[in-house]
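Every protein chain except one is present and positioned as in the full complex.
Chain IDs A, B and C follow the sequence of writing; residue 1 opens each chain.
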Amino acid sequence: MFSDRVRVQRMLDFEAALARAEGRVGVIPAAAASVISEKCRAELVDFEALSRAAVEAGNLAIPMIKQLTELVRKENPEAARYVHWGATSQDAIDTGLVLQVREALRLIEGGLERVSDAVAMLAEKYRDTPAAARTWMQQAIPTVFGLKAAGWLDAITRHRVRIRELQERVLVLQFGGAAGTLASLHDRGLEVAVALGEELQLAVPDLPWHAHRDRIADLATTLALMTGTLGKIARDVSLQMQTEVGEVSEPAGEGRGGSSTMPQKRNPVACAAILAASERMPGLVSVILSSMPQEQERGLGGWHAEWETLPELVRVSGGALHRAEEMIAGLEVDAERMRQNLEITHGLIYAEAVAMALSAQMGKRAAHELLEKASRKAMSERKHLSDVLAAYPEVSSRLKATELAQLFDPMKYLGMSSRFVDRVLATSKTIPKGKA
Amino acid sequence: MFSDRVRVQRMLDFEAALARAEGRVGVIPAAAASVISEKCRAELVDFEALSRAAVEAGNLAIPMIKQLTELVRKENPEAARYVHWGATSQDAIDTGLVLQVREALRLIEGGLERVSDAVAMLAEKYRDTPAAARTWMQQAIPTVFGLKAAGWLDAITRHRVRIRELQERVLVLQFGGAAGTLASLHDRGLEVAVALGEELQLAVPDLPWHAHRDRIADLATTLALMTGTLGKIARDVSLQMQTEVGEVSEPAGEGRGGSSTMPQKRNPVACAAILAASERMPGLVSVILSSMPQEQERGLGGWHAEWETLPELVRVSGGALHRAEEMIAGLEVDAERMRQNLEITHGLIYAEAVAMALSAQMGKRAAHELLEKASRKAMSERKHLSDVLAAYPEVSSRLKATELAQLFDPMKYLGMSSRFVDRVLATSKTIPKGKA
Amino acid sequence: MFSDRVRVQRMLDFEAALARAEGRVGVIPAAAASVISEKCRAELVDFEALSRAAVEAGNLAIPMIKQLTELVRKENPEAARYVHWGATSQDAIDTGLVLQVREALRLIEGGLERVSDAVAMLAEKYRDTPAAARTWMQQAIPTVFGLKAAGWLDAITRHRVRIRELQERVLVLQFGGAAGTLASLHDRGLEVAVALGEELQLAVPDLPWHAHRDRIADLATTLALMTGTLGKIARDVSLQMQTEVGEVSEPAGEGRGGSSTMPQKRNPVACAAILAASERMPGLVSVILSSMPQEQERGLGGWHAEWETLPELVRVSGGALHRAEEMIAGLEVDAERMRQNLEITHGLIYAEAVAMALSAQMGKRAAHELLEKASRKAMSERKHLSDVLAAYPEVSSRLKATELAQLFDPMKYLGMSSRFVDRVLATSKTIPKGKA
Partner (left out) sequence: MFSDRVRVQRMLDFEAALARAEGRVGVIPAAAASVISEKCRAELVDFEALSRAAVEAGNLAIPMIKQLTELVRKENPEAARYVHWGATSQDAIDTGLVLQVREALRLIEGGLERVSDAVAMLAEKYRDTPAAARTWMQQAIPTVFGLKAAGWLDAITRHRVRIRELQERVLVLQFGGAAGTLASLHDRGLEVAVALGEELQLAVPDLPWHAHRDRIADLATTLALMTGTLGKIARDVSLQMQTEVGEVSEPAGEGRGGSSTMPQKRNPVACAAILAASERMPGLVSVILSSMPQEQERGLGGWHAEWETLPELVRVSGGALHRAEEMIAGLEVDAERMRQNLEITHGLIYAEAVAMALSAQMGKRAAHELLEKASRKAMSERKHLSDVLAAYPEVSSRLKATELAQLFDPMKYLGMSSRFVDRVLATSKTIPKGKA
């Protein structure tokens, strides 16, 4: 979608629509409009000559328009007079870009919906499956795997809303002529702009925005936010997939995740690709942001810095989304291993549960300190925390053995987990589907 | 607003509101709630001890809660049991941050309104003041200074909308306990969350978002978009203020923009500060974005990278806004010099106007090439373009001398300029004012 | 070291040295030099007035020089004539910065040496301690813990060399007067520069470098490279410290790494701080790099963007180094757990060893495929890989039972590990100590 060929075709789409719009409102002859419109096809372009000329010209549009004019001239010399009438090269480049972005955003919207569905399925299916919550990369308290997925889903839902709202802000025509006044069309500029917006199904802005790139930067940052969440999901999956954790696994497949030398390997290749994307986006976004202060009516350098960077941002984020979709849809979940991992601390993961149970009687701080002491003892003596505690009179005087035992049952210490999962699932269903 | 003292006070506001909420719904005794709430005052905190302890503890909240507990204990040992009941340190840190952000966004909204008003005044006042449009840092065609200002205004209006919408997305409670289940409150977690949201006037999210930082990153990027536009304005002003251009000037003032060695200097100090801000934001944003993939239920490093970076983002963008407001409100505009600068190319700035006039008869490309040739001749022979053209039979046969002369009048080649200015002004007036 | 007070003192050190240098070569009266030099003390400065004036002036140096001039005038009006003689504010600001950097780099050099010593001790002590090597976050083959430490040491040694070489490139005088010609000193400029360089013990460059910031950017990137390695070490430690891995642990300490709610917690707080630093540096570096293209003889915005960013870069990297030193020196290593973790895959970690043993007879690819098949079978049937293999005739026909058993001994499959450790240790000892 961001190949050179498509890039040129979208600029030609602009030129064709411009001709038709101008023909329609009578600024150029209808016959000319028709011939021009017909010749706006990327397959007629000599791409090699185009690349060569672009270096000297400073952009792709100028030599492309020359080629187009030549093509039209061969067919109808009169019509050739009206190619690119009233427009400037940036009009073609920016509007062409907006058309590419429209296509990309529809695909991204669709991808996000599928990721949302796949994550929602995990949240529902594992709504009551206990697993260790981990903070600072240390086991913390019990949770359910469905809540981890619900956290992912909650963020994905926000990104779906963002992508939807973004489309209104960014799918906007660029048409200002040489320097944003449309002076070459005299008093017909706005009329042509409106007709051109109709042709391309793009909104007509209050004025041309050649050197104001906040819309473009908005696109870049919104995609980066989404990719950041995908990176968070991949981070979680890769941590849970470690040999020593083994709670989830990327989908298996012939030739997938193997090693050139280690036969047992099944590497998290989708995680790697998604994490790589989430590490690349911030730098690419910073390029777009730092190129915003563009000079006067058309920038020098800043605009040019966007040309390779913006397509790359779309490619990288779109690629991450694609890998995430496939990874999540095929994720293998080992609920049994999750359960086992809750036991490897010999009860330490339940320290908060016990502390809270004692807090009401002992006060929060005393209970906390008692449990700190007991936890250290359990670790150094390699005992189960419940055994250490049972031997403390401060505990046994307050909790019966059965009460104490219950505090070491993850199912008894899940708080709002299932309610939270339900809330997130409900909200995710309220987002309307995109058009893709 | 982002001093250590305010940071701590906002976390204490969270602790106070938590106690009140829990007292209200009956999770802790009302009397305890009242004592705790009273002690949540930054002036009671020993900041030096806090800083020291924070290094070991890993964050500010843990030692702050210890100090608070001690303060409460001295007053009422029973109440001390219920300090920070059911919460985790990140709940206090993140919600405290959201409260700081709320204050900051209201100030920014107010600042943007004032910048909007000041820019609108320029757009209106110079709606018909001709000036050179410059593309690629070269004079291009005539425009009006009001259109330059309208371009700034158009972007500022979009930022006002963005800042407004952002508030709905970002002003959200963080409250999840140890790892996002609120398990320590058993089945009362959501009830407490709702009461806490009411106390703080913050929305209650579907679930706690400890390791999902897209809301924070959304704040960062939105501020960076705004600062990018301020940078663009400063870029334009600094270029127009160059000794050789002299069309605008930053407001004068005692001691302002002087040099330690050059007595004649009047440096664009506001431009420098704003441009510096627009160069700093992209890097700071990239930190926030690259720290998004946070591990599991609470991240390691990524979250910590936000702590200094986010306040800095708010400070830098807020500072830029403040300097922009003062610079634009006091901007000195030299309309006469703008007019003179239209003449320094000896007519070359009107080359497009002439080309378009000839295009209808000669075709666009032939006219373009003729003007290229004439422009080169005018430059090399240091003649006025109109004189060169008048000597060409291709021109004189098509344009009368008076017609040709009219093509060199900027007021005759402004296209949609005033219409564009009017459209932008109209839209800017539709944005409702903020609450600041 | 990068407080406002020190910043101002270093600029005053420049002014004092300038006066002495000019007194020495006879450009200003010796008596004036002496009075000026005496007054260059930060404790005489009114910092509040300074901050206020700096906003208008555009930098700190201009109002500081005014205050200094006033202080001198009170003592000796004649001497006041010669304050800041021939210099520009950037001379004071940049040279002051270089003096701060000199101090910082010596501390960093010392810190790196201590980190180097602590890491070298780990490499030596655990030179023969088997542990799992992990690639793509999956167990790969056996290695020794000492080799992991040697990898860290190898990189630290390179950073020691880089920091050393950097000092030669960056500890350079800035002295050019208004715009780099030293014209205000007529034909004495170079002579004063040389004397000034002697006073400050700084190299004199071929010409002033006001708008050429590659030296500054070199400092920033070199510190970021170092912090990247510290981040890699912290990443490794945090992964090995996970509850499910448990091979190393940050040093314990009263109040260290606790949680406000979970009594059993011992969080990797040093890792968090170091990783946060390594996430912040790239964005800060990008600010310095993107502000390099500074305009003409003194930049607008780019230079100003450095003012807060560069001290932050030094602080963040210096802080990371300090935390790393303390973390590594006190690192708790559990060699027994490392050994246990080698067994949790039921032999899969030895798949490469077996494959290589069979390769010579079966060919690399056939052996690889055989082991892939056996690994899948071991996993799905929860058997030990050696048992699976023993049942294959292709294996038993080629390897005796004792030969096969030996392939599952980590000590027999360590390759060059100890040689590599020794090589790195030897090189690390060749780096001369710094002056700190």
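One rule holds for everything that comes next: contacts are C-beta pairs under 8 Å (C-beta built on N, C-alpha and C of every residue); 3 or more make two chains touch, one makes a residue touch a chain.
Predicted, not measured: the structure shown is a model, and the values here were computed from it.
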| item | value |
| --- | --- |
| Contact residue for the chain not shown (choose from B:147, B:281, B:355 or B:416) | B:355 |
| Candidates C:23, C:63, C:96 or C:177 - the one touching the absent chain | C:177 |
| Residue of A:75, A:165 or A:308 touching the missing chain in the full complex | A:308 |
| Residue of A:6, A:25 or A:53 touching the missing chain in the full complex | A:53 |
| Touching the absent chain when the full complex is considered, from C:67, C:100, C:286 or C:345 | C:286 |
| Residues belonging to subunit C that touch the chain removed from view | 58, 69, 77-78, 80-86, 133-137, 140-143, 147-148, 150-151, 154-155, 158-159, 162, 165, 169, 177-187, 189-190, 205-215, 217-218, 221-222, 224-225, 228-229, 231-232, 234-236, 239, 275, 278-279, 281-283, 285-287, 289-290, 292-298, 300, 352-353, 356, 359-360, 362-365, 413-417, 419-421, 423-424, 427 |
| In subunit B, positions touching the absent partner | 132, 134-141, 238-239, 241-245, 257-259, 261-268, 272, 282-283, 286, 290, 341, 344-345, 348-349, 351-352, 355, 368-372, 374-375, 385 |
| In subunit A, positions touching the absent partner | 53, 56-58, 61-63, 65, 84, 87-89, 177-178, 184, 231, 234, 238, 253-262, 267-269, 271-280, 282-287, 290-291, 300-305, 307-309 |
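Keep this in mind: only the chains that are shown with their structure count from here on.
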| item | value |
| --- | --- |
| Rotation, 0 to 180 degrees and nearest 5, that superposes subunit A on copy subunit B via CA atoms | 180 |
| Between subunit B and subunit C, centroid-to-centroid distance (C-alpha), Å | 32 |
| Centre-of-Cα separation between subunit B and subunit A, whole angstrom | 23 |
| Sites on subunit B at which at least two other chains make contact | 58, 84, 177-178, 184, 231, 234, 275, 278-279, 282-283, 285-287, 290, 300 |
